[in-house]
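What follows is a single structure, and I will ask about it in a moment.
Rather than the whole complex, this shows some of its chains in their spots.
As written, the chain order gives the labels A and B, with residue 1 at the start of each chain.
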Amino acid sequence: MYERSNNRQFNELRPVTIGVGYLRNTPASVMVEFGSTKVLCAASLDDKVAPFLKNTGKGWVTAEYSMLPMSTQTRQTRESTRGKIGGRTHEIQRLIGRSLRAVTDLGAFGEKTIYIDCDVIEADGGTRTASITGAFVALVELFKDMKTRGLVEMIPVNDFVSAVSVGIVEGALMLDLEYEEDSRADVDMNFVMTGSGLFIEVQGTAEQKPFSKIQLDEMTALAKEGIDKIIARQGEALGGWRP
Amino acid sequence: MYERSNNRQFNELRPVTIGVGYLRNTPASVMVEFGSTKVLCAASLDDKVAPFLKNTGKGWVTAEYSMLPMSTQTRQTRESTRGKIGGRTHEIQRLIGRSLRAVTDLGAFGEKTIYIDCDVIEADGGTRTASITGAFVALVELFKDMKTRGLVEMIPVNDFVSAVSVGIVEGALMLDLEYEEDSRADVDMNFVMTGSGLFIEVQGTAEQKPFSKIQLDEMTALAKEGIDKIIARQGEALGGWRP
């Protein structure tokens, strides 16, 4: 059976750290680490909205995701050099945006756009789940700052949001996959859940071996377990803030 | 409670038709219809593979998805005019490709690439699930043709693959959403499953309202019911072919 690095148990997360205020100029900046995976998440406010929101009184939360060329073991060509953003990047940044919007009251902060930049400094599996986890904290920090500046009356976020991956590697269930595990997985799932235990996104892919309803249920339960722990860390990073 | 058009029941598919050989020059071409949604799927063979497959002895199955500008009620600008492919398109074509690869023996047809083009002629919800459904039939038809030409010994597909959407609209579960239903849905899920009832992809999104484990289970059961019926249609379209 597959042995995890650092004697990790199948249902054990890697060490999760969430450092708020990493950038001096941007209080709403967060360096989130899931083991060796390291993502810098920063939230910012733009006074404009896309045309489809004009005159609706509503704002928007959107995310951009990018990997530094040397974040992976083999250098990757920059998307700016290739002149276009790849499919995987699009998929991930759309996922992050949707996850945050699901717990945000878009009508509470006017016709503004909030950008959450998630830049992967180092990648060892789980960059999208770490990004969602950090992006949520950056978003709340931005709203805290907006509240201080009188731009919102209260923080328009109605629940925690966090994410984790689960997979089946050599027949065994595992929580929070590292790169090495991910590349050997038969099934790879990502769950985005709220603090109250509801689902925002469920994405499961069998690259090689289709999976059964029983396996789906087991993975779902394992994900919930992991997310509960991550949300506890988010709460601490936010200084005990609660929705 | 939301009333479906044409008196459809909550667990009822729209009429599904799968027309093989729509293009004269391309036997592996399929016009698939889920109600008013109409997608032309065509499979073709390219003698080259991407660099990462060179000298592996393996081939690849990939998909491209596009909507005609007038397939939707409001004309959409062509992606060729905008000069780039959007995030949604990327997401869908990656999904189609992964779904087909999950049941295909990539080692059985040499270092070749199979393209499945899915062009949406008319869109009324479910274009990605109809695409997967039609793409599977086009793929098997291409392999049939390759077998006739001696390029494969047997058809290297080990199970059926089909897809369907399920959603929660105004609190009610519904199978195979039309555009109107999709745009009102609190939760929208797409399932890709095999003939043996296993999952290849599970994708669920709560744009507005997170969902519970019970709802996830109900949606999963409803999807299975629908997929079984669609796979029956695929079998008929393929003239009774079985993996």
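By definition in this document, a residue touches a chain if its C-beta (ideal position, glycine included) is under 8 Å from a C-beta of that chain, and two chains touch if they have at least 3 such contacts.
The model shown is predicted, which means the values in this text are computed figures rather than measured ones.
Chemist: Whole complex: how many copies, 2 being shown?
Modeler: 6
Rule of thumb we're sticking to: only the chains that are shown with their structure count from here on.
Chemist: Need the CA-centroid distance for the pair subunit A / subunit B, whole Å please.
Modeler: 28
Chemist: Spell out the part of subunit A that touches subunit B in their complex, as residue ranges.
Modeler: Residues 84-88, 90-91, 93-94, 98, 101-102, 159, 189, 193-194, 196-208, 210-213, 216, 220.
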